[in-house]
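With one protein chain held back, the other chains of the complex are shown just where they sit.
After this line comes chain A, so read on.
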Amino acid sequence: MQHHRALWMRAAAWVSAVALVLAGCAGAGRSSRGPDGGAGSSGAGAQRPVVVLQGVDATTLDPAGHAETPAYNILNNIYDTLIYRNHEMKLEPGLATEWRTLNDTTWELKLRQGVKFHNGDTFNAADVKATIERIIDPAEASPRRNNLSAIQEVKIIDDYTVHIITSAPYPILPNRLASEHVISAEYLAEHGKEYLAANPMGTGPYKFVRWVKQEEVVLEANPDYWRGAPQIQQVIFRPVPEAATRISQIQTGQADIAVNIPANQVEALRNDPSVKIVDVPSVRVIYVAFQTRKGGIVGNPTFRRALAHAIDARSLIDNVLMGAGYHMATALTPQHFGFDPSIQPYPYDPDLARRLLAESGYQGEEIQFDTPSGRYAMDKEMAEAIAGQLQKIGVNVKLQVNEWGNHVGLMTSREQKGIYMLGWGNATWDADGTLSPLLSGDGAFSSHESPVSDELILKARSTMDQAERERLYHQALRQLHEDVAHLIDWQQKDIYATSTRIEWTPRSDEEINLVSARLVQ
């Protein structure tokens, strides 16, 4: 009997699905927007919506259900975070007005009073507790859990004070909280998880209007936003996978902000008066590293140093990346806490490289170089050029181009054979977020082991004194540079195209905040 009912319900679902298909066929083009992107639907005299083009659609609009930039960018306009990261990537008060440590594992947060959610509910401590506990609950299987797994408990002291207890000293907690969107506890309890994921409701500058999957997410300004109403009235996010299509939609005035513009298009676009090109150094560093754990010739530091001196980084960045990158000495960018400006990249010196290669006892063994293709800007091409420069000094490099899924599998199982390329966008803006996973002994992506740097990284991780942490990171970075754990690092440059009617400055963390954008016409 039970089975029959399930069958009937399924049949009913199918019938309604077929009806949906037919209805969609008949009613396609229900919203009317001309080629100028004009808002036929929002009435005469209204401001035209600002259209943002990203490469893909969000998989979900649940703040705890994703770990991806396109979803984050949409949610970031609907929700607030406890702590804000400003344009300079520094932390400032958000929904929390102040935060301090009571002891090594207890943080006290004072919350902002008088903030209202879009449905009129008042924001308070219960919302903070609900937001965090949902993410750290293993049963929820949130892809964001790793960000906050150091948190043990959230205690409500009063309506506007919470204590966050961590299982060990965790100095980067504020950095982590700066990327978690605060939901309403009442809204979640009342409507449940599925509804929340499809109908986001926060305290942020924009209210959610609708989401037509693969087509658009529509938001409208929240006039009661506690920081002041946004100037731009309506915002539409659209997924457009093809870069050429994103560009042409900016050129035709159908869209206002487009992400990921290929560097080779920039020259031509600079001559188009209807387009502005803006760029910013990215949070993402791409690196080519050695698998030093497996011994062999790659385990020999002299060999690695020889290879490092064989790379003409300036020429690679100018010619292969078309200038869309910055050569780095280490995997940290200058904006990351712990960055050491005194460390210089290995200079290009092919003669020294050949000498060191001979000294290292290299016998012509084949060195495998694993690279992804299409994951980072010009990744395969960079790998080919690097391999070419290594071959020039007499290293027998075999380039292996992997599909991304296989490449990730290779990295996490630590099966890389010799050299490999990977990128890392450490949005905590703290050295720990790069050094622990990539360069410490038990890091998920670490292929290098050094007792000296390992100990320094581990110590810095649980030290609450920031000056001391910085000193430890400088020491660790110098050691890793001495070890030649990485062959080359470069910081990606994020390139955007915008229409001329909007004034918007991109951020290093790829966030697109419309509250800080202005229409100029």
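The rule is simple: a contact is a pair of C-beta atoms (placed from the backbone, for glycine too) under 8 Å apart; a residue touches a chain by one contact, two chains touch by 3 or more; residues count from 1.
Note that contacts and distances are computed from a predicted model.
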item	value
Undepicted complex member, UniProt protein name, chosen from "histidine kinase", "Peptide/nickel transport system permease protein", "MotA/TolQ/ExbB proton channel family protein" or "Cytochrome c"	"Peptide/nickel transport system permease protein"
Residue among A:97, A:199, A:252 or A:319 touching the omitted chain	A:252
Given A:273, A:295, A:405 or A:451, the one touching the chain that is not displayed	A:405
Interface with the unshown chain - residue positions in chain A	6-7, 10-11, 13-14, 17-18, 20-25, 28-29, 31-36, 40, 56, 59-60, 67, 141, 143, 145-146, 212-215, 238-242, 244-245, 248-249, 251-254, 403-406, 408-409, 412, 437, 444-445
